[in-house]
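Here you go, one structure.
For this view, one protein chain was removed and the others were kept in their places.
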Amino acid sequence: MSITRLLTSLLFVIAMAFTPLAAAQQEDPGVALLNDLATASPREVEAAIKAIANSGDERARSWLEAFGSNRLSIIKDSGKIVVVLNNRGRDWTIADALTSENLGEISRRKLDRININNAMRRQLEGTLAMLDLYADNPDLQAQAGKDLLGKVDEALVEPLTEFLAQDRPRAVTNRVEQALAIYRVEQLGDIEAVDVLAGSLHSRARAALNSAVTSDDPALAGKARIALESVEQKLKLNRAAETLYFGLSLGSVLVLAAIGLAITFGVMGVINMAHGELIMLGAYTTWGMQQLLPGQPGLALILSIPAGFLVAALAGVAIERSVIQFLKGRPLETLLATFGISLILQQLVRTVISPLNRTVITPEWMSGSLIINDALSLTLNRLYVLAFALLVFAALMLIMRKTRLGLEVRAVTQNRAMARSMGIRATRVDVMTFALGSGVAGLAGVALSQLTNVGPNLGQNYIIDSFMVVVFGGVGNLWGTLVAGLTLGTLNQLLEPWAGAVLAKIVVLVFIILFIQKRPRGLFPQKGRAAEG
Amino acid sequence: MNAKKSLKLGLSALALTVSLSVTAQEGPIKVGILHSLSGTMAISETALKDTMLMLIEKQNAEGGVLGRQLEPVVVDPASNWPLFAEKARELLAQEKVDVIFGNWTSVSRKSVLPVIEELNGLLFYPVQYEGEESSENVFYTGAAPNQQAIPAVDYLMNTIGVERWVLAGTDYVYPRTTNKILETYLKDQGVAEADIMINYTPFGHSDWQNIVSDIKRFGSAGKKTAVVSTINGDANVPFYRELGNQGVSASDIPVVAFSVGEQELSGIDTGPLVGHLAAWNYFMSVDSDANYDFIDEWVKFSQDDEAVTNDPMEAHYIGFNMYIEAVNKAGTTDVDAVKDAIIGVSVPNLTGGYATMMPNHHITKPVLIGEIQDNGQFSTVWQTPSTVAGDAWSDFLPGSRDLIADWRKPMSCGNFNVKEGKCGASAGEQALAAE
Amino acid sequence: MWLTRPFYERSTQLFLGILFAALLVVTVLHVALPEGHPLHVTSYTVTLFGKYLCYALLAVAVDLVWGYLGILSLGHGAFFALGGYAMGMYLMRQIGDRGTYGDPILPDFMVFLNWQELPWYWLGFDMAWFAFIMVLLAPGLLALVFGFLAFRSRVTGVYLSIITQALTFALMLAFFRNEMGFGGNNGLTDFKDILGFNLRTDATRLGLFLATGVALAIGYVVCRAIVTSKLGRVSVACRDAEARTRFLGYRVERVQLFVFVVSAMLAGVAGALYVPQVGIINPSEFSPIFSIEIVVWVALGGRATLYGAVIGAILVNYAKTVFTGVMPDAWLFALGALFVLVTVFLPQGIAGLLKSRHTAKEAAA
Partner (left out) sequence: MSIMSELTNRDRVFDFLTPSDSPVDVRHGPILYLEDVNVSFDGFRAINNLNLTIDDGELRCIIGPNGAGKTTMMDIITGKTRPDTGSVWFGSRHNLLTKSEPDIASLGIGRKFQKPTVFEALTVFENLELAMAADKRILPTLTAIMQPQYRDRIDDVLQTIGLKDLRDKLAGILSHGQKQWLEIGMLLMQKPRLLLVDEPVAGMTEQEMERTAELLTGLAGKQSVVVVEHDMGFVRSIARKVTVLHQGSVLAEGTMDEVSNDPEVIKVYLGEEA
């Protein structure tokens, strides 16, 4: 927020908090404030924070934020207090905390950090939230109100009641009331406050009520219990919705990972064991992109969608030309050869890039979650992946149904010899198909880089699942893959709560094995004499 | 035909190695390095191999020990547990090494153990582990549960005021044992059964949605809740990601991890993790000159400005110096002599204190609690006033409550039962091995 | 008598000849020559060769189903591991009260995860005969049930390969779980003695090595006997023209089931001999990667020859031992390249080369 707005908001703080410091404005008061903070014992820190907040100094906020992100340090010999601008590596860039002039690099050895721990951070967040409440930016205010939940202590009670006195947007005051109510219920065992919290789905509010239930005041306990039961039903619904979402999102991951395989395997009967590594390539492309465009993870991510596709597709073509074309009609051999390739690709990544996992940054707009209500929120990154998966699927469907390539591909799947005789260049189709399948794998990699490790083993973790999905869905049938993926995902997530993660996975695998016994050709088998034998 | 050929090859190769190792005595002191350089564990173990090479190089530069140079013998067990045993045998029987530094995973140690004992070798094991073991031939320079888990829990309980506990771990022996210990410990501290939630996941688990939302739910019961994580390696990234996205912030539900170090963090976007905790005996961020020097050397040696150091590396640093001390003290590299000499040896650690080898072959360590920073480092927020001695046998497990280990003569027993006042199986076992 | 048939054919005689010669040489070099003599075979090497022989037997088992029945099993590691676990459980029980906690019955890992009593499926494993029967039965039964379901519903080719992979993967996850009572990730280890012989003496190791050699010989002969019998020819018929074989009145699924189960049992035996020699069994033996590697040994040696499988297994693993020592990083590249080159350029494998050379000679003569 701009300095002016900060100032206006600070005025209120000054108005209500009586502070000798604010009055006496001789030489820079920051020195004293910061030194207090630096030397404060854990017990005194709170006071020091409040002092800074109430000092009305326009630098207060930046100091507190620096403190919060653990970037306030003291230069050992000079005792000067500085803000660390870049704390990577062994030499850190610092700036003067008071004048905020850049002091260049300095060895870590020469710095003493002013440490903060979670307890302090809570108070800090409370205080900062107080400041934000007065920002005339509704979102900020709402957020601040939310942050205050469970962070209210008696120091804040008075200012907050003040705050409520003035007329403010409902959204904000609701929160503040709740925040106060939580404080009252927890600290004072105030029965009236329970009404305020009744009906709230927010975990913090329920936490307060839960603790009230166990209190020795029967009246309070009873009231709290009723308040809790009133939301029980809502919660159940939300939980169900949540589980469903989890299932779909896991399913979408499976679909993404498998759909490329569905194409290569389904159309060409090629068991591409290197499929996982193609996914890995996609993920590494994302990482590479972010290295090329430092500071713009979002843009990099978007660019790596086409890039990942290309890289994987080219790799696919290379594999097809160099190995698979020699193994026509020998699916089991392709399985072995491609497995060899997967080993090579993995080791290549290990030696060329690093055996360690790579950091792929999640852009702002993809982190956090979409809040439906206090009890139900959908994690954004998975939401995007889900959407992406459906998008990719739709695109593939289009290609298969509407384009010349798709037509030829289907022709080749149905009856290779016949298609050939009708002048379709089967080899070309093969290359194109394989490239397409591989490219899609690359896309899966790009998506996965937002969910899991980007490392040499990335592919290994998905290859078996992918095969399961394809076989379960029915080879050569994209719809099958979609349905299978989503089904297995949901099944897994439904089982997990009571079976545990490991058992759930096992159960799903066994289920697939048995299913294949019943329907050897999966959910949507290809019928007719062509498929026989 | 080929069977015979390959056999011949085998023999010739063998003859070679033998003729090499005939001159073992009074040549250089051979230091075996038994860390996976390929396979899944290569991620963690390669760094330890390099650490050893660095330390040896340094020692040689300073003139070696007893006027003899040190010669590293590196083998690759390729993250394959039976191969660990095989390679250990190779090191001891073929290469005739004087000491081995190696292993990371529990299972690899378990698979090596019988070989080391049979051939009476020396093994320095640098990783925090589940305890419940004390071998005459193994020196545990990593943390035992009482040097990591218990203090961490104490911190959460006393400083942060946690009353409700989630024990989440990967399903293998270290988390299992640690959680068993913590469970008993917490109950002794008066925590109710209902306030403890235990959850196990497979290796490399990547879908944490359900578990994290369970944790959230568990945490909304009105008591301060914390997660004690023994989640291993790769599974951590998606776990923390999910935490961040589902809005579980360190100030609501802090996570204290025992297996997440600087190296693991180097693969994570630590933004959303700031404030979560880890318990170790060493942090790269520790403010001591010994540490800064070590980091400088490491950066120089690995020729990578971003290179990070971590707890097991410090363990090797300590173990190696202890071995050198002991050899000097004993005046020989003879295994039995060194075994006796090393007990009581104390060398400086990297956190500005001293580490001493205890009679139970564990060492004394300070316990540090650190908060994750946005730069992938930890900032120490709490630390034990003095160092803690490693406890081979936990006091919180029924089976081992009455067991102690003391390898000093005359007791020299790995599992002495104080109740029955007799040594457990190992003694008889030594007798067998001795034959 | 069908079982004796193989002894009359030259290839088997040659194979057995070489095998026993090799066993003899190793034994002599190990026992007769003094420690430190350039040609002395250390007990380390003996055990190493023992391991190779286990793998060889495993490869033979795989070749039986893949080479002669056309079933590419990517789950044979599972049978190997099951045999291994059966043996491992026996060895665990043999430790008795010599474990670190001195518990007469419970293995250590059960004690410190405070299990109260022994799970039912551990009962009986203190008796050698029972354990050894289980070594055959455990993999056999699994193969029987799995095979019965699969072959009855005519799951073949790629599908079968993939679900065998799913099978071993599921088993791996299951055995990783500590609740299963098989020691989880740590598996079973720290064995003391077998049939009363101390596992840590060279004599025992030599014994195990020789036992493995004999087992390989028997396994080879059994497989030979099967493939040279009319049933063997029927298997080949199933491999090449399944439908046709049905129309000739053969119950293909039963032929497949029979051979599959026999092969699984052989794999089990291999596993059982493997465990006491390497001293540990843990779920990683179930990993799909391992199963695929086995197939490659066979492919390299040459399918449908049996002796080819033996050559392949020994060669690859010997290379592995050498490489992982010399240049660990290069090893995976080498292995990967091997997969590709063999399948693309050497479909007949080494045995194929030998054959063609042989036939060439004949032509010349």
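Residue numbering begins at 1 within each chain, and the chains themselves are lettered A, B and C in the order written.
Note that in this section a contact is a pair of C-beta atoms (placed from the backbone, for glycine too) under 8 Å apart; a residue touches a chain by one contact, two chains touch by 3 or more.
Note that the structure is predicted; figures quoted are calculated from it, not measured.
A.B. asks: Which listed residue (C:A128, C:L231, C:I289 or C:A319) would be found touching the missing chain in the intact complex?
C.D. replies: C:L231
A.B. asks: For the chain that got dropped from the picture, name the residues of chain C it touches.
C.D. replies: Looking at chain C, the ones touching the missing chain are residues 2, 140, 144, 148, 152, 226, 229-231, 233-234, 236-237, 239-241, 243-252, 254-255, 257-258, 261-262.
Methods note: only the chains that are shown with their structure count from here on.
A.B. asks: Suppose chain centres are the mean of their C-alpha atoms. Which chain sits farthest from chain A?
C.D. replies: Max centre-to-centre separation from chain A belongs to C.
A.B. asks: If you average the CA atoms of chain A and of chain B, how many Å lie between those two points?
C.D. replies: 31
A.B. asks: I need the residues of chain B touching at least two other chains; which ones are they?
C.D. replies: Expected reply: 38, 171, 200, 202.
A.B. asks: Show the residues in chain C shared as contacts by 2 or more other chains, in ascending order.
C.D. replies: Within chain C, the residues that touch at least two other chains are 173, 176-177, 329, 332.
A.B. asks: In their complex, what parts of chain B are in touch with chain A?
C.D. replies: Going through chain B, the ones touching chain A are 38, 40, 42-43, 46, 159-160, 171, 199-202, 204-207, 209-211, 213-214, 216-217, 219-223, 234, 237-238, 241-242, 244-247, 250-252, 254, 263, 266-269, 271-272, 274-275, 287, 289, 292, 295-296, 299, 305-306, 371, 373-377, 379-382.
A.B. asks: Which residues, counting only chain C, touch chain A once they are in their complex?
C.D. replies: Interface residues on chain C, with respect to chain A: 72, 146, 149-150, 152-155, 157-159, 161-163, 165-167, 169-170, 173-174, 176-177, 242-243, 288, 292, 295-296, 299, 329, 332-333, 335-340, 342-344, 347.
A.B. asks: Which residues of chain A touch chain B in their complex?
C.D. replies: Touch residues, chain A against chain B: 69-70, 87-90, 108-109, 112-113, 115, 117-119, 121-122, 125, 150, 203-204, 206-214, 242-243, 246, 249-250, 253, 347, 350, 355-362, 367-369, 377, 379-382, 451-455, 457, 461, 492-493, 496-497, 500-502, 505.
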